[in-house]
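Each chain you see keeps its place in the complex, though not every chain is here.
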Amino acid sequence: MKYATLGEIMLRLSTPGAQRFVQAKSFDVCYGGGEANVAVSLCNYGEEAALITKIPDNDIGQACVNSLREFGVDTSKILRGGKRLGIYFLETGYSMRPSQVVYDRADSAIAQAKPEEFDFKKLLADVQWLHISGITPALSENSAKITLEALKAAKELGITTSFDLNFRAKLWTKEQAQAAMIPMMKFVDYVIGNEEDAQNCLGFQMDGDVTSGKLDVAKYEIMLAELCKKYGFKGAATSLRESHSATWNGWSTALSINGKFYHSKHYDINPIVDRVGGGDSFSAGLIYGLTHFDDPQQAVEFSAAASALKQTIPGDTNHVTVKEVLKLASGDASGRVQR
Amino acid sequence: MKYATLGEIMLRLSTPGAQRFVQAKSFDVCYGGGEANVAVSLCNYGEEAALITKIPDNDIGQACVNSLREFGVDTSKILRGGKRLGIYFLETGYSMRPSQVVYDRADSAIAQAKPEEFDFKKLLADVQWLHISGITPALSENSAKITLEALKAAKELGITTSFDLNFRAKLWTKEQAQAAMIPMMKFVDYVIGNEEDAQNCLGFQMDGDVTSGKLDVAKYEIMLAELCKKYGFKGAATSLRESHSATWNGWSTALSINGKFYHSKHYDINPIVDRVGGGDSFSAGLIYGLTHFDDPQQAVEFSAAASALKQTIPGDTNHVTVKEVLKLASGDASGRVQR
Amino acid sequence: MKYATLGEIMLRLSTPGAQRFVQAKSFDVCYGGGEANVAVSLCNYGEEAALITKIPDNDIGQACVNSLREFGVDTSKILRGGKRLGIYFLETGYSMRPSQVVYDRADSAIAQAKPEEFDFKKLLADVQWLHISGITPALSENSAKITLEALKAAKELGITTSFDLNFRAKLWTKEQAQAAMIPMMKFVDYVIGNEEDAQNCLGFQMDGDVTSGKLDVAKYEIMLAELCKKYGFKGAATSLRESHSATWNGWSTALSINGKFYHSKHYDINPIVDRVGGGDSFSAGLIYGLTHFDDPQQAVEFSAAASALKQTIPGDTNHVTVKEVLKLASGDASGRVQR
Amino acid sequence: MKYATLGEIMLRLSTPGAQRFVQAKSFDVCYGGGEANVAVSLCNYGEEAALITKIPDNDIGQACVNSLREFGVDTSKILRGGKRLGIYFLETGYSMRPSQVVYDRADSAIAQAKPEEFDFKKLLADVQWLHISGITPALSENSAKITLEALKAAKELGITTSFDLNFRAKLWTKEQAQAAMIPMMKFVDYVIGNEEDAQNCLGFQMDGDVTSGKLDVAKYEIMLAELCKKYGFKGAATSLRESHSATWNGWSTALSINGKFYHSKHYDINPIVDRVGGGDSFSAGLIYGLTHFDDPQQAVEFSAAASALKQTIPGDTNHVTVKEVLKLASGDASGRVQR
């Protein structure tokens, strides 16, 4: 089975240690983006995965491509060209000080790419699963068109699709998001998103204060079931994050499929090393789980353990093996030295 | 409104990561000291603040001056000369291993400065608030004289004064401290200090075991009220720290003003990134609060949130904006990524 | 009193920060091994201690020797020669992600050393205590012979001996371990080991799930008493670790001596900075305690505080002074800044 | 005397050590740009200097402002706002491998600023010298207008002006440059530029192969004299660089003033630490020289020594004192330890 993802990959510049932006005399460099992170995760599980995007034909772009190749991502479907690689600056939070992100992603190569540059029939010819997040259509009007065309092509080719709603208020309004994304849902097999995403991207409503640190699982069960019902998804999934502080979160994941609700065991992630990419690693874990386990509970447990582990690893991407995820999913969270 | 602070700024040399002194092959460099830290904090809130001190006229001294200018501190009132910049070595603690400080500050330029070098009428001419800590008079007999003269001049000029008692057993005895500091109190509007400071600097007594991790707030209420009564302070304030370990502290602040007691909400700081400068950031937050909010509770909440945030930031100084402090003071300690 | 330890010291290559192996572009370098770590600890307590081992006569070997001399270890009993220094790669875990160790220690100089290279009568002539761990006989058949000869020589010379069972499944099977180690026990005065070590190395059985995070102290009391009875040890000791996560452990130590059981106070180590060498620092603390305190409870408290502190320090070795250990053992775990 | 400069300041991201872009896992951070570099240099000489520019009102922008304040630059004339701070990536060359620059500066705050945002009468009210480089008008059509308005206002206010031609082929064509810059020249007192700049920006021609490593000084004498004659400049200056390799350059500077030609002594800079900002430090040295020395030869020697020293210092900006420049200008290039 081969997977493809479509979206932006950015240069990430993060302050070392616990430094604030105004203290930094160097930035740590990595490359990441929602769909790229999913592709890297899948490759780390031993799968074949390709990223479809556009990256400028300069040295910074080449370094970005290399970072994907390093982990085995198929980069042959990447267009080279455009003006710049999008950038985001990250300052990692501690205790009650939140992480800060400063975006400098406007006019990136992929945001300015045109629909006619992508021949999805060809790009998806050797692929069985396509994954996109809601960030891709939010980049530009062209990006929204490209996203829709990719999803349509996938359905024509009989490819399974998953879509992580991932609303980003800095990129568009919820009105814009809904106008663009609701029409896409009919081409989506599996949707991923929490209550805020569902509300902003699809107009869904759900009670519950996510900043309180306490979550009502039952409400998520209802939300996911209703999403499936309304849009005809094969499945709908969400992570359940309790944000106690920047360095301590509760974490679990849930899936509604075939009318049943599956909720993973609960993890207390403390300390969090890097929570960026946590959601993407959940998507990747879920996709892997759905394509490798018959029991949905196993898929959910895999997705939860995978994404909990991600948050103990620096960088956007999740560097864990299937064996490591299964070990944690099987209950060993003791952290004893492996030697 | 313009603020001035008077005191020593030192070169801080700290071991990287969790290294002990005997392991260090490099030291991280920053510059800090009680009053300098207050000035930097105020500048980060968008205020004008100057540091009055003496710094040697060599490259290390220049780097120190630059570090103040970087954050907007007015360095035009700094004398240049003397033999050396004071130094302190810092080893940051973890869990039950405490942080260690090795002082090498004897004979610093400011400790050896003479009273006649400072023309406070002129230095304070454009200032409305003067802040000093008890470290300044402890540096030398001359420093004690300079401190007293500064306070007197402030009063003559109608400047509001605040004084952070800050007893340092390595610099003088409590007998010496009391002899020097009690006479200064009549020139002080706002005093800051915990039970140990009050006892050592002013001869005050208060029960309660600060190493137990449990604090009796009522005793602080009494202490602060009595301090105001005895010395005629407009206000008296303290932080309430519960030291669970080197990396986990409980934290709140309290103020007694106009016969009323105000206690901030409680913060659990875990992990602490750098607790040095926590008290100074409390002083700066309180000064800002007293000069910007009508409600003393708001001032206290601002001071508590500001100083809690400081302890999540490496270095002596507090790099947070008013907006960030208000956000935490308003109750959002979830640490969710700001993007 | 002078101590000697016999065993392998390796080059340790660890990933910086929280990086995984596949992310590392540099490795932090230190040198460590069970018995070397004990020798360094003892020297840090102001004692004289020597390491007996074999180290290759090249620059990497010299750097290793220097690292021992740096902390005062007597390196005059070290043989120089052989093909290579053993290496281990370390990736430090966080939260539920465990630390990983990759060994590359086969064919090291000490593993390939021959019994006739060591004249223990001479090597131990100025020594009153000999400490070895179960790793040493596990290295090779020759190493097992060398271990036995060292223990025999020690007994002939009237030297006290301690033995840390320390089973390593990657080096041998439990059958091999028992065949080699049981005959050694008659030359051992003090044995150290937890329930797994006792089971694997000596064939002992004990119930209790060490991954559950809850420990039944009573079972340890029985185990240690029975060990003493069966093998005629003067004392038997163990650490009691509750592994909540890679960065949070409960910790205490226990000793059975003269028919009585002594259990230290309990420490919550959170965050753990580096748990490697925790057991070795316990051995060193216990050896120091047994030779410096009349009260076994004091010895146990010393060993527990020492080894809890170790886990807050990066590297294999424990850089704490007697004064620091006593301060923690006396109850001050508040982590307040020492200044 | 107070100086102002007008232009863009960018975030500079450079690879550490001798790494190529594709090897970098971190970037060193500093902030620089032609006119900002001149302002920092002048402040390091103890002068007052302000930068006029526009910087975004986010944390990266604040870090940029702080970097200017650190060295004493007056930042009160800086507008805050706009979308982004321009970025340039730098890979430092060695031997025959040239340094590489990747620009990502489009749509920066200053490039998108509008002429009406700048009230030059007010901005230049306290200033006696204005310096601009040819990069500023090249940023955008608005920037060209802003440049022209600044120069006009300066002349109306009786302010001396200097202009560093600084042609950048990546920003505009020589036709565009000439159309914009030639009309500006009548407001310029002192022009700075080498033969390529004169040709591209003003349509001047001069023979000589600058890549050959050999320069014909006589031709520069003619060029500078003709520039003065044609445009009525008070003076015209240039650096004379012989590029032997990325790490070894010959260096001198020359000035034509009052009909006379002054050529500095020659420096062999080997190794070059960082040649970026070499030209700007020459401008700053020349401006300082012209305003502090009666003898033009002294001014030229100062400019040459200052800019030679810059190339031994990492970063865009020149951190040398007047005393250090004079020492080198006076002939001591022995590099003996100052102690």
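The chains carry the letters A, B, C and D, assigned in the order they are written, with residues numbered from 1 in each.
Quick note on the criterion: a contact is a pair of C-beta atoms (placed from the backbone, for glycine too) under 8 Å apart; a residue touches a chain by one contact, two chains touch by 3 or more.
Since the model is a prediction, treat every value here as computed from it, not as a measurement.
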Total copies in the complex, given 4 are shown here: how many? 6
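Following the convention adopted for this analysis, only the chains that are shown with their structure count from here on.
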Going by more than half of the contact pairs matching by residue number, which of A-D, B-C or B-D reproduces the interface of A-B? B-C
Name whichever of A-D and B-D has more C-beta pairs touching across its two chains. A-D
The distance between the C-alpha centres of chain A and chain D, rounded to whole Å, is 45
Return the distance between the CA-based centres of chain B and chain D, expressed in whole Å. 42
At which residue positions does chain A touch at least two other chains? 20, 22, 100, 271
Can the chain contact pattern be summarised as a line, a ring, a star, a complete graph, or none of these (other)? other
Pairwise chain contacts, counting only pairs that touch as defined: A-B, A-C, A-D, B-C, B-D
Mind listing the chain B positions that touch chain D in their complex? 66-67, 69-72
Any idea which chain C residues touch chain B in the complex? 71, 267, 269-274, 308-309, 311-315, 319-320, 324, 328, 332-339
Going by the contact rule set out above, which residues of chain A touch chain B in the complex? 17-20, 22-23, 93-101, 103, 168, 170, 211, 213, 243-248, 271, 275-276
